[in-house]
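The structure under discussion appears below in the form of structure tokens.
All protein chains but one are shown in place.
Think of it as A, B and C in the order they're written, each chain with its own count starting at 1.
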Amino acid sequence: MRLGVLTGGGDCPGLNAVIRAVVRKSVLHYGHAIVGFRDGWRGPLEGDTIELDLDSTRGILPRGGTILRSSRTNPFKRDDGPDAIRATFERLGIDGLIAIGGEDTLGVANRLHAEHGLPVLGVPKTIDNDLGGTEMTFGFDTAVQVATDAIDRLHTTAESHNRVLVLEVMGRHAGWIALHSGIAGGADVILVPERPVDLEQVCEAIQVRHRRGSFFSIVVVAEGALLAEGPEAVGDQTDEFGHARLGGIGDRIGREIERRTGYETRTTVLGHIQRGGTPTAFDRVLATRFGVAAIDAADARRWGTMPALRAGRIELVELAEAVASLRTVSEADYEVAESMIGLPRSGGHTANMASGGSPAP
Amino acid sequence: MRLGVLTGGGDCPGLNAVIRAVVRKSVLHYGHAIVGFRDGWRGPLEGDTIELDLDSTRGILPRGGTILRSSRTNPFKRDDGPDAIRATFERLGIDGLIAIGGEDTLGVANRLHAEHGLPVLGVPKTIDNDLGGTEMTFGFDTAVQVATDAIDRLHTTAESHNRVLVLEVMGRHAGWIALHSGIAGGADVILVPERPVDLEQVCEAIQVRHRRGSFFSIVVVAEGALLAEGPEAVGDQTDEFGHARLGGIGDRIGREIERRTGYETRTTVLGHIQRGGTPTAFDRVLATRFGVAAIDAADARRWGTMPALRAGRIELVELAEAVASLRTVSEADYEVAESMIGLPRSGGHTANMASGGSPAP
Amino acid sequence: MRLGVLTGGGDCPGLNAVIRAVVRKSVLHYGHAIVGFRDGWRGPLEGDTIELDLDSTRGILPRGGTILRSSRTNPFKRDDGPDAIRATFERLGIDGLIAIGGEDTLGVANRLHAEHGLPVLGVPKTIDNDLGGTEMTFGFDTAVQVATDAIDRLHTTAESHNRVLVLEVMGRHAGWIALHSGIAGGADVILVPERPVDLEQVCEAIQVRHRRGSFFSIVVVAEGALLAEGPEAVGDQTDEFGHARLGGIGDRIGREIERRTGYETRTTVLGHIQRGGTPTAFDRVLATRFGVAAIDAADARRWGTMPALRAGRIELVELAEAVASLRTVSEADYEVAESMIGLPRSGGHTANMASGGSPAP
Partner (left out) sequence: MRLGVLTGGGDCPGLNAVIRAVVRKSVLHYGHAIVGFRDGWRGPLEGDTIELDLDSTRGILPRGGTILRSSRTNPFKRDDGPDAIRATFERLGIDGLIAIGGEDTLGVANRLHAEHGLPVLGVPKTIDNDLGGTEMTFGFDTAVQVATDAIDRLHTTAESHNRVLVLEVMGRHAGWIALHSGIAGGADVILVPERPVDLEQVCEAIQVRHRRGSFFSIVVVAEGALLAEGPEAVGDQTDEFGHARLGGIGDRIGREIERRTGYETRTTVLGHIQRGGTPTAFDRVLATRFGVAAIDAADARRWGTMPALRAGRIELVELAEAVASLRTVSEADYEVAESMIGLPRSGGHTANMASGGSPAP
């Protein structure tokens, strides 16, 4: 067989590990040839390829980014997109395509297979960890580790200066990175998109800490966290240059905390540091397992599927299932965070931050 | 309630995170008092305790080791062990005990509950990841990360000097650390206890790489890896001072490789670096989830159980199940390693190292 | 003797290492008692102290922050400041004070000694590395390492997405962190306060890279970098909440690059991550050497001095010398950065960014 591979959407630690695994298992085990398509879906649309073999994938396992580069090109934005891809496949003798990507990329892969009968399967990728169908995606563990390292560093400054430090992390629709790095770093308040925020309660939580003698607080905010006060998603606001990350939710919340409590507050926006650089060992292993499973699936012509982590094993699931719904933070994990923070939960309504159960009498 | 907690067996990153989670959820949510027992089972045997509250557990989340210290004391080696523990419980008004530990500690916990009716539950801990009943234990991810970082560093030396570098990692009965760090670091040979080693085949694998133009190799060896040639477990040999780690399997294999192939070979024994120091974010989260689940279980008087990770969720399982069998490396994971390495599998018998499937014609 | 110690000004990795060294050498060698003053100069002004001995300084060597906490209290803002400190010294029997801090703290220490005859000496501290009198200060190496790690991570994203990534680092008056992390991370443009920036030239540099086939660029900006176009220091602007870090120079430059070149550009502001957390080994050693030299100097009653690193040795220099002038980036180091980047230096005027010498014909 002659199989293609592409990487779509945002950067994610582990992409190269998937590419390497696909190539190595293919070359060493199956003897299939692997063709790399450049820049996401632009590659198969325009037939822009690069040869992939043992030599060209040597040494890429520990490297972030993707040697195939990526883009947000969407073939369905062109009338002839699917036909152009089919033509590329025919011209280059491609028997199937492995598309590594997130919600958008996998959605395209699913439609190309389901609606146009093209031989495509997917590999799930998102640092946000919010894809359906799989318990975990590679890149997430690295992002959580980078954010946790940052919280560890912020902690000593917060303590030494009696300050409130706000850290904005990624997570537009799901708060997994904020929740897990907040738990791992011992944050005092964690704000996620799944639970709209009442800022008055955040300030109260910080003031309770001060009254108990802890004169500093660490607040972790997902970029998609919502304010309960207003209807709009403040994290979704962008300026004329598309810069939602700066002047975004983290900064706004930092200013409000300082204004309302009078405590000196500083905000750090982690930004792209979370999605670049060498993957953690966990992500390298998961990405390698996904890559091996993908080439096995391609060899078996299981188009329209993707590998998923389930109960510690890799299984094939339908692409349609994975893109059907977003996987938001679990109630159980959220309650773990609340348990650690232990602030009074306001009575009449559901908790709107990770702010703990009330102590029993 | 008044609940005790102890840590038994070897050091493991995340122990303090469990202790902290137990204390915080107890104090902030349930209002139960927590008493720390010192030095593993010596604590309840002798009634040696330390008070645990929010203040005494502040700042311990990112720290390795255990503030309760540990030991390998076994109450069943004393005739009156169980009775002494019961007496301590009565004298101190202890309503139940959370025992954090590995196979030995949990085995004791199980017997104290099953045979003596004592109110004890467990939290699974082993960096080797070989406990039954749970998909993963905390500490393992940190150990794999430390070993992977070491492989990353060894890689550049191996390449620059055309050398074989052998890295001996922990894993006396199961090869999880070797297997996962070997996959994550891109090792060329991985030796685990589950698959006895034929050294001739290891040397052949390295020589094949040389013939292909890769003049260096990284060999990862679990301390419990076995030689196929002889019946004995070379990793279990100890000198008069109990130093199995030095002069152990890694060193022996390194010397043999050098002797048989003539390639310059060096061995590094990672040793205790793998089990100390700050836990990864993953281990901190898992340890915190286990700690929360343990105090929930104690509150519900679910003695004889332990929290386990299953399909991404924390569930309670019977201690008896967890200690009944060792969880060795899965066939699927082993095949992932083999896929990446891709050396000819010798024909007539099962592969005895992670040495790859043969290329298809 | 009975000696005091305080930490003033901003957080800096290594403060605890200095405190520990002062205490250990004092207790183990001289037998002098050490009293810790809390919250910078507030401590001696108000007589707020904490006992320091081997036990209370155990385990603090690898920790960021300062166990004495810090503040920006300035005793010269009170008419009776020096007298209040003298009174505290007399009441508590303090024979001398070691003040660990930056320009402000050392300036106060110098005046207290020179103008009021108080027995005070200093230890130089600034992550910006811009203090006179010493070749290096602790904390700087850690800040550069954190910024370099960030650049390493940004690199893979920039490459994978053909983007310009701007990283704003600390350095209000001197560009040492930007310059050294830019060199260490292989940045493509480095902007420092010492060389006002002509944005047109920055954009030209990035466009030259694109024309040569490098479709991404990393721009490192010190927070105090200046625009050549306008007279004002954009990095010094603050909004109504004092947030100069967000919406600061990095963000402004990022937007301008995107507007002028059309290349997708993202900005990350590292913020307080640079000044918290565990110190590098280098900073721990330097801080320990400074602490030992400070207690030696106190024992010898060398008031009005501070330890300094000179040619690899620790020497005592006059405080007055250290605070007399700012140490800005050296011409030699700047030229090293220019050599690495190699963009055409515009003809008629001095280079205003690290933009390289022109290639020889």
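We adopt the following convention: contacts are C-beta pairs under 8 Å (C-beta built on N, C-alpha and C of every residue); 3 or more make two chains touch, one makes a residue touch a chain.
Computed from a predicted model, the values in this text were never measured in an experiment.
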Where the missing chain makes contact, among the chains that are shown: B, C
Among B:Asn74, B:Thr157 or B:Ser214, the residue in touch with the chain that has been omitted: B:Thr157
Residue among C:Arg111, C:Arg163 or C:His180 touching the omitted chain: C:His180
Footprint left on chain B by the chain that the document does not show: 7, 10-11, 13, 15, 63-66, 69-71, 146, 149-150, 152-162, 165, 241, 243, 245-247, 251, 254-255, 258-259, 266-273, 275-278
Touch list for chain C against the chain that is not drawn: 20-21, 24-25, 27-32, 61-62, 135-136, 141, 144-145, 147-148, 152, 180-181, 183-186, 278, 280-282, 284-285, 288-289, 292, 310-314, 330, 332-333, 335-336, 339-342, 356-361
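Just so it is clear, only the chains that are shown with their structure count from here on.
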CA centroid of chain A to CA centroid of chain B, Å: 29
Separation of chain B from chain C, taking each centre as the mean of its C-alpha atoms, in whole Å: 41
Euclidean distance of C-alpha centroids - chain A vs chain C, Å: 34
Interface hub residues of chain B, defined as touching at least two other chains: none
